[in-house]
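Only a single protein chain was left out; the remaining protein chains are all shown in position.
After this line comes subunit A, so read on.
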Amino acid sequence: MPATLILPLLGLALAAALWAAATLLLANETPILANFAPAEAFRALSRLAVDPVMWDHVGVSLQRVAIGLAAALAIGVPAGILTGVSRVFAQTTTPLFQFLRMISPLSWMPIAVMVLGVGDAPVYFLLAFAAVWPILLNTAAGVAQLDRNWLMLARSLSATRAETLFRVVLPGIVAHILSGVRLAIGIIWIILVPAEMLGVSAGLGYFILDARDRLAYPELMAAILVIGALGFLLDYGARWLYQHWLHKG
């Protein structure tokens, strides 16, 4: 085993031991808490791992992440470029964006459901609304930090506006966009579970509430483990993309 893995694994093992000790102690007072012990959770997890219904829930959640992220990119990147290029646009929108950014996206939930109806649409809206800010702000910062010499080079080649945008500006800000994406994925993943607790009938957030209602506490704990693990993997993937791009630069 690589030496760099020893300490992280030790940390995880310690956390599991604490978890086991806590459920053991508390179960003396409240017997139902024995259901939340790690042994129960991992047994449920191994059962759920081969259950297609569970995979459906995971698939639905990941699809929502993808759609929310795509919408945030489609809005955040052009708006970020506009902010970086146009002083007027930046000055007009900065206070508004800073204001909107600080509102927890879940605050919009009642309005989103009233306007968009029950179902997937309000969830997409909340995820995109939460994720658009880090992408927008990072894109704008990327444009502001573009090497002036690259733009001069494009001018010396008589590049058209479109050529400058697609061959110099966009590739030049990919690293910034990717670090925005990494932040966005983190936010989306945190917003996703509570957003899925309202008005939808699939997804990991729904599964948590459903497990609670069925009194299937080991499954509830297993779902928490799945949420943590998937979030870890998503973040790892985003970081890999970022470093893979920077490796060239």
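Keep in mind that, in the parts below, contacts are C-beta pairs under 8 Å (C-beta built on N, C-alpha and C of every residue); 3 or more make two chains touch, one makes a residue touch a chain; residues count from 1.
The working rule: contacts and distances are computed from a predicted model.
Visitor: Match the chain absent from this complex view to the correct UniProt protein name in "Acetolactate synthase", "Sarcosine oxidase subunit beta", "Na+/H+ antiporter subunit D" or "Taurine-transporting AtPase".
Guide: "Taurine-transporting AtPase"
Visitor: From the list A:V168, A:L198 or A:A238, pick the residue that touches the absent chain.
Guide: Checking each option in A:V168, A:L198 or A:A238, the one touching the absent chain turns out to be A:V168.
Visitor: With respect to the chain omitted from the figure, which of A:T4, A:N28 or A:S156 is a touching residue?
Guide: Residue touching the absent chain, from the options given: A:S156.
Visitor: Name every residue on subunit A in touch with the hidden partner chain.
Guide: On the subunit A side, contact with the omitted chain comes from 147, 149-150, 152-153, 155-160, 163, 167-168, 171-172, 174, 245, 248-249.
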